[in-house]
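With one protein chain held back, the other chains of the complex are shown just where they sit.
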Amino acid sequence: MARVLCVAAVQDGRIKRSSLEVLTHFRQLCDRSGGAVEAVVLDPQPNQFVDTLQKYGASRIFLVAGDAFGQHLNEPVVRALESVFRQSGADAIAFASTESAKDVLGALSVRLGAAVLSDVADVDVRDGDWVATRPVMAAKRHARTKALTTPVIVSVRAGSYVASEAPAEADVVEVSFSDDEQARRPEIREVLVALGGTVDLSEATVVVAAGRGVKDNEGRQLIEELAEVFKAPIGATRAVVESGMYPATSQIGQTGKVVSPDLYFAIGISGAIQHVAGMVNSRVIVAINKDPDAPIFQYCTYGLVGDLYKILPSLTEELRAAVAG
Amino acid sequence: MRFCVCIKQVPDVAAPVHTGRMVLNAYDASAVEEAIVLKEKHGGTVDLVLVGPSGATETIRKALAMGADDAYHIIAEDHDKLDSFAIASMLAGFFEGREYDVIACGKQAQDTDAGLTGPMLAEMKGLPYASNAVGLDIEGDRLVVTRQGDSGQEILVLSPPCLVTCSNDMNDPRIPNLRGIMAAKKKTIESLPMDQVGGNVSPRSQTIDVFDPPGREPGVMLDGEPNEMAGTLVNKLANEAKVI
Partner (left out) sequence: MEERFDCIVVGGGIAGLSAAMVLARANKRFLLIERGEFCGAKNVSGGVLWGSDLERLVPGYSTDADAGFERFVGHRRLTFLDDQSSFSLDFKSGHFHETPFSGVIVLRARFDEWLATKVQEAIDASSVADESFLATNVLVDRVIQEDGRVTGIQAGEEQFFADCVILAEGVNNLLTRQVGLQPDYVPADHVAVGVKEVIGLDRTVVEERFQLDGLAGMTNEFVGYATAGVEGGGFLYTNRESVSIGLVLGMKDLREKRVKPYDILNDFKSHPAVADTLRGGEVLEYSAHVVSTGDMGSMPKQLYGDGVLVVGEAGHLLMNSGRAIQGMDYAMRSGILAAETVVEAAADVDFSSSSLRRYEQALEASFVMKDLKGFQDAVHLLHDPIMYEKMPAVLCDFGRSFFTVESEPTEKAIKSFRKAAKKHLTTWELVRLSAKAAKSL
């Protein structure tokens, strides 16, 4: 095993859980076979994350401060990561598979001459060989893919591993970053942040997801009440995002986010393969659909055939009582 | 503006695996659609390039029938062995000496979901890029991209030449009409042998095998009146699945 540099993604002032999962996984791999796991944070004020990263066992922490990192923009991120990587002498960079990571993997790999294993569900290193399992064909199949060159860049789907602490003393290295005004880069005109729950879908332990069966404000209300019981974020299918009922950030599936909570409610969702691709790894799936032949029932743990407008009121009430009691 | 859309032929993921039907990658179809809409609105041209086996011409024709202008087919018979890096390298070779304002890619290929080719190509060509676009517009000589990020949308302004990768959430690609289909047949598809675009690049990753994921345990279907089902479910969630 070698040295792996984990990129710690920051959202809403904290390190994303999915990044900590990645850090944990590589820490454990390194513990078993020798090697070291390091972390890097890009942020206007990266120092605030040192404690967390130490807690999860990073042996060296690179801090890159820069106002440019207040918002996501690919060019400065690629440039900063390239320089940290060269300075660290690591053999690999690992990301949590977020939209921001997807934005930079390809470009960074060209800069570093690296092989990329993107959006993997599992990754292992044996005798120096990096082999990942990747869901393909909208998660209908899994592929085992091997990196043929080094260094290696890998991005891991949220929920693939469980984050656990293993406090360590880390060397903290501050890396200077100067904004290059000459760089050819997109210019940010505006950032529209979706108003939604504060819980990130890919980190939630319970997700309540709505599909086209949720037709109106009354349906939305029922979904919200159910979500409220668990303080769960609300996910959605492409169909209801398209209709404007839910923001695009709540879309779950091949195009949207991948989630794997302990409990997933699929409500008024048909179970199209592209949606299933994003939720099939949830531990327990409850499906409510009035069509007994809806494909979602092939994936669910518990299936309720019926009208969501009739089922949800009593279900929410029972759940509220059970959770409270 | 002069657009060139990189299109890929992929197996139809929605069809049963055994049929092996090949289709135009849905994300690329959205990129083609968006480029054609901009062409209709602001003028310009939309070309296509595909790396793939000779059998992929039908897929190119389909995109031409939507209203694209010229098409290039880089012939790669065992295309399956190529990873995003090898494809991006060939595309970079292809774009050498060709002038486009915007190169558009899909945000990912529907079959591999790699999502790498676009940003790799941008870096190889030294172009500014934006990924996961859900909206495109032209303002003067600049391209305005609405990008779907982790927690919201970012509106970015790019100066051509530049590259953008497109989400299928951007639009519903048109279904070609008869005139489009007929016109497409008369358009030429220029085929280029792989080595003409530097096709000897070695891939950096390799798929060893592909298998069915472990299936889920068959679920339990609940019957009865809404309140009965609710009661049974809560009981099972608490005592059987132990998630609440």
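First chain written, first letter: the chains are A and B, and each begins at residue 1.
Methods note: a contact is a pair of C-beta atoms (placed from the backbone, for glycine too) under 8 Å apart; a residue touches a chain by one contact, two chains touch by 3 or more.
Everything quoted here is computed from the prediction, not taken from an experiment.
**Student:** So there's a chain missing from this view; which of the remaining chains does it actually touch?
**Tutor:** B
**Student:** Where the complex has a chain not shown, which of B:149, B:176 or B:199 is the residue touching it?
**Tutor:** Spelled out, the listed residue whose C-beta touches the missing chain is B:176.
**Student:** Which chain B residues would touch the chain omitted from the figure, given the whole complex?
**Tutor:** Answer for chain B: residues 16, 18-19, 21, 175-179, 181-182, 185-186 touch the chain left out.
Definition applied: only the chains that are shown with their structure count from here on.
**Student:** Roughly how many whole angstrom separate the Cα centroids of chain A and chain B?
**Tutor:** It comes to 21 Å between the two C-alpha centres.
**Student:** With touch defined as at the start, can you tell me which chain A residues reach chain B in the complex?
**Tutor:** 11-12, 71-72, 74-75, 78, 98-100, 102-107, 109-111, 114-119, 131, 134-149, 184-194, 206, 238, 241-242, 247-249, 251, 254-255, 262-263, 272-274, 280, 283-287, 297-307, 310-311, 313-315, 317-319, 322-323
**Student:** Applying the document's contact rule, which stretches of chain B touch chain A when the two form their complex?
**Tutor:** 11, 13-14, 17, 27, 84-85, 88, 107, 110-124, 126-132, 134, 144-145, 148-159, 162, 167-169, 202-213, 216-217, 219-223, 226-227, 229-231, 233-234, 236-238, 241, 243-244
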